[in-house]
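Right after this comes chain A.
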Amino acid sequence: MTFEPIQIAWTLLGLFIVFNVGLLLTSTVRKIGARVGKRRGIRFFQPHIDLIKNYSFRTNFSHGIMFYLAPVFRLTGGIGIFVFMPIIYGSAHFSNFSFAGDAILIMYFIFFGTLGMALGAGEGAMPFSAIGISRGLSQVTAAEIPLVLAFLAVFIQNNSFSITEIVAAQQGGFLNWTMFTNPIATITAMLAFLGAMMRSPFDIVLAPQEIPVGPPTEFHSSFLGVLSTNRAIFPIAKTILYINLFFGGATNWPVLILKAFLLYMWSVVVGTVFPRFRTEQSIRWFMKYPLILGILSILVLQLG
Partner candidate 1 sequence: MVDSILLNPIYIIGIGLGTSFILGFFKSGRFQAHPSAMHSERIKTAPWVLMIGALTVMTFISAEWLWSFLFNGQLPQQIYTAGFEPPFSINLLMGRNEAFFTLMVNLVGLLSGLYLLDKFKEMGTHALSVYLVLIMGLNGIIMTRDIFNLFVFLEIASIATAGLIVMTSDVKALSAGFKYMIATGLISGFLLIGIIFAYYFGGSLNIDSLAEANLTTVQGGVFAVFLIVVSLLLELKPFPANGWGIDAYEASPVGINAVISSASAGATYYVLSKVLIITDAKWYAVTAVVGIITFLGSNLMGIKQTNAKRMLGYSSVGQVGLLLVILGLSEQLGNSFKFIIFGIMMSHYLAKAGLFWLVGIVKTGILKDWGILRKKPVLVFFMGTFIFALLGLPPFPSFFAKWTLVLTLSAAGLNLWVGLILFGSLIEAVYLFRWFGYVLKLDADKERSLSTPFYRTFPVWLFGLLSYYIGYVASVMVPGGETLGMFYLPLAFVGFLFIIDRYLPVWVKNTLSMAAMALYGWYYMAGLSEFRMLFAIIFIGGGIVTMIAGYAKSGKRVGFYPFVVMMYIGLGGLLLSENILQFFISWELMTLGSYVLIIRGKKSMPHALSYMMFSLGGAFLILAGFGLAFAGSGVSSISLDILKNVTRYSGLIYTFLAIGFMTKTAVIGLHIWLPGAHAEAESDVSPMVSAILLKAGMFGLVVLMLAMGSQSLGGVSLPYLLGWLGAITALLGNLMAAFQEDAKRLLAYSSVGQLGYVVFAMAFMSHLGWLTALAFALNHFVFKALLFLAIGGVVMRTKTKTMYEMGGLIKRMPLSFISVLIGIIALSGLPPLTGFAGKWLSYNAVIEKGWYFQGFLVSIAGLVAFLYCFRLIHVIFLGQPKDKFKNIKEAPIAMLIPQYILIGVIMLFSLMPNMVLKPIGEFLVQYFPDGALQWDGGTAVSSLGRWSGVAIMNITIGIFGTILIWLLFMSRKAVKVKQFNIFYSGEAPSRPELTHYGYNFFAPYKKAVGFLVQPLVTRFWDGIADILHSISDFVRRLYNGNGQMYAFQVILFVVVFSIFTIG
Partner candidate 2 sequence: MDFGLVAVVVGFLLILIGIWGILTQKNIVKIVIGFSIFDTGLHAIMVGIGYLKGRTAPILDSAVSPADALTSIVDPVPQALVLTAIVIGLGVTALMLAYVVRLYDYRKSLDISSYEDLKW
């Protein structure tokens, strides 16, 4: 695949769609949460309004250079995993810049933003941010344990890292999805997914009131704006990765959005039901069933 400048435009379009879908998904999810509590909940466009408000503060201040760079790192990480991933299977326009790398690249690019964010929060000099980061990093590394196993299982199964090839292998009926061809790996990945989404029971990182809101406590106005932009894009981009690896990918936007919504709902449903883990509890949890399942998923492939 060679690079054509027009692809930038297509990618930006895809990004715009994902950005808006992400914001809407956020409000939808919160609305659903509110309806469970018999409230009406926020308006559908509330996240958009919040974003605009954040960008229109008059005063702001900075703690230093990393404080600037943190949101940049974070959003670069979010957009990065989006642009390095083919979005719509079979569409030349929405394959983005996936020629640059494969699933391994995405796996590691996820941390790009995490690390940058952590650095910025660190320069904020707020001890609670640092505590939040400590929790977040610990938890993420634990959540990655089953994730790596599940991803490995998919790579082994397809003998490829290329997302396009993995999606291609799942075409021709939903029974070809990894979800059905390798259910154990999928379950493992979905358990890991919970840890990556920062929702209950794995939301001690943000723990409002205890450590105000964790890492982003000091971020405000346009800094927060950039972070919120990432909050819209990043989860969707991550979800798309899961869709591509486990749920047959998507051949058009509606299917993609539907699958993304359903997948997103998984963490919401779990989050509404379960209380919060302490950090070490969640680490231990990931090292139990998800780990065992992950090992099983590879053993099954090796033996079968």
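The candidates came about this way: all candidates are chains of the complex that A comes from, given by their letters.
Everything below uses one rule, namely that contacts are C-beta pairs under 8 Å (C-beta built on N, C-alpha and C of every residue); 3 or more make two chains touch, one makes a residue touch a chain; residues count from 1.
As the structure is a computational prediction, the values presented were derived from the model and not from experiment.
Of the candidates listed (1 or 2), only one touches chain A in this complex, namely 1.
Put simply, chain A touches candidate 1 in their complex at residues 3, 55, 59-66, 68-69, 71-73, 75-76, 79-80, 83-84, 97, 99-105, 108-109, 111-112, 114-115, 118-119, 122-128, 130-131, 133-135, 137-138, 140-142, 144-145, 148-149, 152, 155-156, 159-162, 212, 217-218, 221-223, 225-226, 278-280, 283-284, 287, 295, 298, 302.
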